[in-house]
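Left out: one protein chain. Kept in place: all the others.
Naming follows writing order (A, B, C, D and E), and every chain is counted from residue 1.
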Amino acid sequence: MAEKSGFVPNVFQALAHRPDEFRAFFAYHDALMEREGGLTKAEREMIVVATSGLNQCQYCVVAHGAILRIRAKNALIADQVAVNWRKADLTPRERAMLTYAEKVALNAQRIGEPDRQALTEAGFTEDEIWDIGAIAGFFGMSNRLVNAADIRPNDAFYMLGRG
Amino acid sequence: MAEKSGFVPNVFQALAHRPDEFRAFFAYHDALMEREGGLTKAEREMIVVATSGLNQCQYCVVAHGAILRIRAKNALIADQVAVNWRKADLTPRERAMLTYAEKVALNAQRIGEPDRQALTEAGFTEDEIWDIGAIAGFFGMSNRLVNAADIRPNDAFYMLGRG
Amino acid sequence: MAEKSGFVPNVFQALAHRPDEFRAFFAYHDALMEREGGLTKAEREMIVVATSGLNQCQYCVVAHGAILRIRAKNALIADQVAVNWRKADLTPRERAMLTYAEKVALNAQRIGEPDRQALTEAGFTEDEIWDIGAIAGFFGMSNRLVNAADIRPNDAFYMLGRG
Amino acid sequence: MAEKSGFVPNVFQALAHRPDEFRAFFAYHDALMEREGGLTKAEREMIVVATSGLNQCQYCVVAHGAILRIRAKNALIADQVAVNWRKADLTPRERAMLTYAEKVALNAQRIGEPDRQALTEAGFTEDEIWDIGAIAGFFGMSNRLVNAADIRPNDAFYMLGRG
Amino acid sequence: MAEKSGFVPNVFQALAHRPDEFRAFFAYHDALMEREGGLTKAEREMIVVATSGLNQCQYCVVAHGAILRIRAKNALIADQVAVNWRKADLTPRERAMLTYAEKVALNAQRIGEPDRQALTEAGFTEDEIWDIGAIAGFFGMSNRLVNAADIRPNDAFYMLGRG
Partner (left out) sequence: MAEKSGFVPNVFQALAHRPDEFRAFFAYHDALMEREGGLTKAEREMIVVATSGLNQCQYCVVAHGAILRIRAKNALIADQVAVNWRKADLTPRERAMLTYAEKVALNAQRIGEPDRQALTEAGFTEDEIWDIGAIAGFFGMSNRLVNAADIRPNDAFYMLGRG
């Protein structure tokens, strides 16, 4: 996506001095975010933006906010979800998804059967439940890495998908 | 290490249904934990046990506690660090390392130049500072994944390295 | 500002059924945000956006984010400050200002002389220190009011000042 | 009330150097606390004392504790509510009211329809629900202002309504 | 003290069904609060009131607030300390004492040598440092016991020592 937009996301440069980590990071990212089947691409980006907002990760909110706007074809949703997903224009399915993703991000040690049961009742398959947890987990890493290393978003991300 | 001990760690089986994630997870893990140079192997495991204790991740504390005991050749250190690293038998270097790792685990959004400066003053290179942040970040993911999916440690881990 | 843009901010409508509170709210708002002297207009909006981000107030981040972009003549600063002001492009003066504003927003009960002393050392007058505390306090109210009453930002705010 | 008691509350003096804010503050305060209809005067003061206790605001607990004792004609209720309203002598209606007020004070970003629904079921009108949120919000500001500026209660407040 | 006032504190009745615990509780209480030497009696009660306020223990704040007023010969100090000791009329020695007591109450796992060093610099002996920690610890138990069992203060406590 960035390629099409003609710039290299800063996180690529920030990880370039560590080729093995670079390869593993993007292989993992793509395995979760580009995988066939399961959650829609927009749903996955929504998990990223919501949890990255809770973790106060500027890079991930700005970069993945852009991708969410494009994938959801909605110019407003990323800012809504980043600040407070409870006040965003969401379907009941999306609310169930972000309730679980928030708990993985902030309180994973207390997750139990009732949390997964609530997702099943909202229509999620076991495979999709894994996706939500794995994406919230991966950005639990990514947010920490970016905040610890002071990686900043490219200016080009801010306006993508707004118009 | 588990191989030598003759059992397959449960996290392998838990990730097996997702081959791409499996490969990326272990490639990332090995890139951080088995990398030549930088932190000692025992220091890396100490970061894992300390942050996994703070994140209340039973699998990671038990499994990596075993590896820490072996790598540090110290039967007591893992239990000490898992419960409260501030009360463990540590060198000033190790305390500086875990102070930073704890902030990555619990409060990465507030990390700034003074935090990295404290590590430089304690003798850590830039490369080692990256290692600490990256390991604490990776287990920020791993702890969440394991807690969300209820992955439990193999019984065989509990006694490894205890004497 | 909204007038010039040709729309009525939703908070006006939300407060309209309470004329006395409406008048007091906007009199207070203007006394703090439009007052002559002291902090610049951009600095005041920066306090609003930073503390409203911490309080997860979608309305205030989106609406005052727009005003901050216009007043600071900077299309990127609002998104940066809303997600994590520590990672934003700020001067040392602005960092001192937001350090204090954050403490008023999240931990006012622990404020003491050293907090105000740090502002004096950063060049703030007593009058400006009052402004920071009063603005962070006022939006401590406004954020709660808006979140409790589910007041949503007008769509028109999202794109204002983005270039 | 203070007038009748023959002293000027310190908050008047503390705000006097800011005439516009002074006028707006007291206009807002009176619009919420002296308004005809809706919650009883004692209920309003109970919200103030409970949330000011949670925010550790000495001025508001001591000053409004005095008013609560007088309005509720109960010499003990203010100290009970200030320390822990869950352990105070309250009606189910008052418990529902303070459950919501506490959430506005501490966790407004998570308020949603079920919170308001619980108040409706406890017999509160929409108008009264607004009152609770608005009062808890206003003292969210007032508590922060007072704590940031180190405003202390007049000695005369401590004994009012105790005997 | 209660004896002289002619009533039996409710905590006596609440513990009476457990004679062994009753005896141990009051033996421990007296060993800490009535011990010869070390902190003054008023200082000890100040620790109780401050930490019990932080733990939101109504019984302990009301009952020991009364004793603090009497022992400190100060009708206002207990209410000040219970709500927010940082805003109370305290000496630098008392502030150092309550800084440590607060950390024992809320964050004991992070206490280290620098915390005790600060007390030494404020003039406290090792014996007195133990007292502060032991009293804050004992009321860490007492506050939890009382809150779990819903033990309420006698009405007679509220007015004791108020003038």
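What to note about this one:
One rule holds for everything that comes next: a contact is a pair of C-beta atoms (placed from the backbone, for glycine too) under 8 Å apart; a residue touches a chain by one contact, two chains touch by 3 or more.
On a predicted model such as this, the values are computed, not experimentally measured, just so you know.
Judged over the whole assembly, touch between the missing chain and the shown ones holds for A, B, D, E. Note on the undisplayed chain: of the listed residues E:Ala42, E:Ala108 or E:Met159, the one touching it is E:Ala108.
Those residues of chain A that touch the chain absent from the view are 109-110, 112.
Mapped onto chain D, contacts with the missing chain fall at residues 84, 86.
Taking the complete complex into account, residues 18, 20-21, 23-25, 27-28, 30-32, 35, 55-57, 104-105, 108-109, 111-112, 130, 133-134, 136-138, 140-145, 147-150 of chain E touch the chain not shown.
The criterion applied here is as follows: only the chains that are shown with their structure count from here on.
Among the remaining chains, those touching chain A as well as chain B are C.
Least step count on the touch graph, chain A to chain E: 2.
If you lay the C-alpha trace of chain C over that of chain D, the rotation comes to 180 degrees, to the nearest 5. At the interface between chain D and chain E, two copies of one sequence, more than half of the residue numbers in use are shared by both copies.
Greatest Cα centroid separation from chain A: this falls to E. Of all chains, the one whose mean C-alpha position sits at the greatest distance from that of chain D is B. Counting partner chains per residue, chain B shows two or more touched chains at residues 109, 112. Taken chain by chain, the contacts fit none of the simple shapes, being neither an open path, a ring, a star, nor a full set of pairwise contacts.
Annotation, chain-chain contacts: A-B, A-C, A-D, B-C, B-E, C-D, C-E, D-E (touch as defined at the top).
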